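Okay, so here's the structure we're looking at.
Below, a portion of the complex is reproduced, with chain positions unchanged.
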Amino acid sequence: MEKRIDIVQRFLKSRAVRFIAMLFILLSITSVVFSSFKDFQQYGWLFQSFIHLASLVFLIEYMLRIYSAPALHPDLPAYRSRLKYIFSFYGLVDLVAVIPFVMTYFYWDTEIVHIIILPYVFVVFKLIRYSTAFQLILKVMKSVRSELLTAFTACLIIICFSAILVYFVEKGAQPEVFKNIGDSMWWAVITFTTVGYGDIYPVTPIGRILCAFISFVGIAMLAIPTGIISSAFIASMKDRLNKKD
Amino acid sequence: MEKRIDIVQRFLKSRAVRFIAMLFILLSITSVVFSSFKDFQQYGWLFQSFIHLASLVFLIEYMLRIYSAPALHPDLPAYRSRLKYIFSFYGLVDLVAVIPFVMTYFYWDTEIVHIIILPYVFVVFKLIRYSTAFQLILKVMKSVRSELLTAFTACLIIICFSAILVYFVEKGAQPEVFKNIGDSMWWAVITFTTVGYGDIYPVTPIGRILCAFISFVGIAMLAIPTGIISSAFIASMKDRLNKKD
């Protein structure tokens, strides 16, 4: 009994499973993407089949993972290590990726497909397990978590302050654009990150001076996470190179 | 007498006060934000109460700080150390955060609330005292003050030059957009920081070439504060890590 669990675990960690999982994740995402195009609506049944197939594969994977979970924690009783997996981050991601299978098995309608399909968004999360790139970046970000939190807290304070101030300054001139501080915050974030859509911007001289100030501060502040992440990433790259030598 | 002052000072620096102050600052800011939404206007009395409560807490804090100020400067006479606190940066911030309490206690009207509420913007400044993140960043920025000033002065010169030049180039083609050099400066800042709202941009070939040139120079120039701040921040992070060891 014990041996079979270990074999399953080894199988789940094998290159073949990794490859198949990646394939079905990409197939599933591609199907969701294309099923949203009106031009491809006549192939709805095809995308449906692909999504079903992928879900089925994910269901089998999920069951195998539950079944073989005790192999990961040999010192725990079997049911506890299974519960541990089910309520872990990856366990929940795997579960969410399976739900639509059950749902779409009973109901499939081109009208309501978009609501049902929503959980499929979380299939993207399955990529986290299988993408080494993503895992490396997550690890790097985790190592500078507190510094990033510091920088983003300071950003948030400045955004808050600017949003409230500019709201009171611009409210009179553009009551339809700066309707409330929510709109003002949207403006502050879009300016701070230098995206600048142009749907909302100050027109009064004081508002413009404040906005110019925020843009400059934004650039200065965003230099901090930029510096932190890039230096952490470069350090982790050097570590990997040193290990290879 | 002396002892009681010290106890109050220790109390003001305790984790409990920090937590309570942060709570009321956030409550106050949240109330201001939500009171600006039309959908929440019927809950105006609730936001008013929250703001009042927060102000009351800030008033008590302000009085305790004035009362216990002599504990910070044992060698000064009591009245001088109190004046010193009142006219310090934090003292003024604390005062501004209290003013609306007195004001709104007598007048509260959903029409004029937005004018009265304005001082609440400065409640955000109270965060500076209690947010270690913000203090760290302020300290880092202070340590590279002269370099940042250098970089921003150079930026200002380039913005000024571009604004005047582009104004004379574009004035003929877009008299309604480039109305004066103020508009032109607004354009220069928004281009220089790569925000690019799209409300004002050159259309003549010469104006566009100048704009392309400014965008590139802007990127090159903004690399300087980016480099300064990120390297200063990384250095300060390393210092903190070394101290921990």
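For reference, chains read A and B in written order, and residue numbers begin at 1 within each chain.
The definition used in the following text is that contacts are C-beta pairs under 8 Å (C-beta built on N, C-alpha and C of every residue); 3 or more make two chains touch, one makes a residue touch a chain.
Quick caveat: nothing in here was measured; it's all calculated off a predicted structure.
Enquirer: When 2 copies appear, how many make the full set?
Expert: Whole-complex copy count for this file comes out at 4.
Here is the rule we use: only the chains that are shown with their structure count from here on.
Enquirer: Counting in whole Å, what is the centre-to-centre distance of subunit A and subunit B, each centre being its mean C-alpha position?
Expert: About 31 Å separates the centre of subunit A from that of subunit B.
Enquirer: Which residues of subunit B touch subunit A in their complex?
Expert: My answer: residues 29, 32-33, 36-38, 114, 117-118, 120-121, 124-125, 127-128, 131-134, 136-137, 140-141, 148, 152, 155, 182, 186, 189-190, 193-199, 222, 225-231, 233-234, 237.
Enquirer: Touching subunit B in the complex: which residues of subunit A?
Expert: 147, 149-151, 153-154, 157, 160-161, 164-165, 167-168, 171, 179-182, 184-185, 191, 194-198, 201, 205, 208, 211-212, 215-216, 218-221, 223-224, 226-228, 230-231
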